[in-house]
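The complex appears here minus one protein chain, its other protein chains still in place.
Right after this comes chain A.
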């Protein structure tokens, strides 16, 4: 997986910086809490949520377990419907294929629908290097592109920007890319959206080539599905003469009927709506309606390596709804950029180290970018047990072991710099199997708490360098429980707390 943010520091350092950026934290907090509240309401509206979630999980699991068969079936049905299927083993190959296809049309511009897969492979940069301009058309992606920035959320990529910043970016940059921002642009969302509409419309109306991803591909019929809000997706999918869709091989569902599950769970999980404003489906090409040429580029880029891991495989069920980001206490404070990939938040913490391997410092640190509170698992509409995969990957980083890289079985060495964690793991295992020692340790920590440093000395330093150590409670939970009979006596109050 290319598209590692160049020069990206490992998660703890990046997160530490983000945590001290108060604007960023304010924007993020507002956004995640708003979406979180609305989502919970949208979910309670459907009484069969648990059944839909289970069905979604099983459909995806079944598909992954027979992915070879469904890929071949998809290829046949897309081809029969008038499309052409290409296979790309990695990011470079995918970029080469798309570049070749665009060049074959004789065009030097493409309009793009927001797509994680094309960000993952760094398509815009690859096209630019070949003299082809790729214009992002989703409002948030436009903000990110004009701001020469990186997306920080799956669904609301410019979540880290407030309206004042957006106004300034538009006023400064739009003229570089096409139609300038209107004179006297203010920072009201309606005016900013209007400026974007005018700027982008000019590009849509002349575009000959569109590039998209897809939310789902139906093996049985060869149908692709894009779910969106603004209509920029529809623009890219219907106005150009040539459409190139770049999609990860895991995005398949077996049958048309399966969409009934995901078209109910995806909008509610992502934007907390009963249904998103626009959903488009297309099956190959249609005479005199929409693009006359359709290419589907299927990308692996680390997905088959992920598939080979029986625990980690479940990450491929992800439908990119972003619900897990919005409930994650770590994401809320650290922000999306700290994850160093296009996949931020809890899903990024398990997907990136699997797609890219754990050789780099940032990828080795991602499985630790979590408090293991489990909120991500609770909201996930396809029930990915993110904490389970995190723990599994931590073990891989700290202790090494078997993995698959580029299709080959390898045995990984323990990652450098994780000796402390290996020791901690051993210690934790010992302490948890010796309850007496655990109790003593906790009491000792309580009694000496005024003496505790803000960072840990010795091997713990690396761990605490980027976190502020939590204050140790005045009384260990275990003692409090015994003393108060589980809170039933003494009003449950702890003595000595402020």
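We adopt the following convention: a residue touches a chain if its C-beta (ideal position, glycine included) is under 8 Å from a C-beta of that chain, and two chains touch if they have at least 3 such contacts; residues count from 1.
We adopt the following convention: contacts and distances are computed from a predicted model.
Name of the non-displayed chain as stated in its UniProt record, restricted to "Cation acetate symporter", "SWIM zinc finger family protein", "Probable glycine dehydrogenase (decarboxylating) subunit 2" or "LUD domain-containing protein": "LUD domain-containing protein". Here the missing chain is touched by one residue of A:10, A:235 or A:355, and it is A:235. When the missing chain is restored to the complex, the residue among A:54, A:109 or A:385 that touches it is A:54. Among A:14, A:43 or A:67, only A:67 touches the chain left out of the display. The omitted chain makes contact with just one of the residues A:16, A:133, A:197 or A:333: A:197. Chain A meets the missing chain through residues 27, 30-31, 34-35, 46-48, 51-52, 54-55, 58-59, 61-62, 65-68, 71-72, 81, 87-89, 93, 137-140, 143, 156-158, 162-163, 166, 189-190, 192-193, 196-197, 200-201, 204-206, 218, 221, 223, 229-232, 234-235, 237-239, 249, 254-261, 263-264, 271, 273-283, 286, 288-290, 298, 300, 304-305, 307-308, 310, 404, 407.
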